[in-house]
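In this view, the complex is presented without one of its protein chains, the others remaining in place.
Entry: subunit A
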Amino acid sequence: MEFDDKVPIYYQIKTYLYHEMIIGQLAPGDKLPAVRQLAVDLTVNVNTVQRALGEMITEGIIESKRGKGNFVTMDEQRITHLKEQLVMEQLERVYEQLHALNLTDEEIIASLKRYIAQRGQQHD
């Protein structure tokens, strides 16, 4: 995995794991790889992985079972909520940039629709 050196690594590890959960690569109830294995797979420090997992445990996205390891939460609502949250974060970025170009809300919606239609044609 390639990291952006300007963004805290623990944050990028969280983003990566969230992504795996949302696309179902890590399903609810799945066991996460051991901390050291994750560190080797992602080429990051064990302590950084631990920090990322620690925050995700606090958020309730993963559960730590003593002596057994870390598991993706069985609470599918949390995953749905997480997906919603990430989608909103991405949209916020786009919205703010388009707003900065003096586009109105209606114009933003219209350009988004045009863009999606164009993309659709390209893929046909």
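Please note the rule applied: a contact is a pair of C-beta atoms (placed from the backbone, for glycine too) under 8 Å apart; a residue touches a chain by one contact, two chains touch by 3 or more; residues count from 1.
Here is the rule we use: contacts and distances are computed from a predicted model.
Hidden chain, UniProt protein name from the list "Transglutaminase-like superfamily protein", "Acyl-CoA dehydrogenase family protein", "Tryptophan synthase alpha chain" or "ABC transporter, ATP-binding protein": "ABC transporter, ATP-binding protein". For the chain missing from the display, the contacting residue among A:V7, A:M74 or A:I109 is A:V7, taking the whole complex into account. Of the candidate positions A:Q25, A:N45, A:Q85 or A:S111, contact with the unshown chain belongs to A:N45.
On the side of subunit A, the interface with the absent chain consists of residues 3-11, 36, 39-40, 43-48, 51, using the contact rule stated above.
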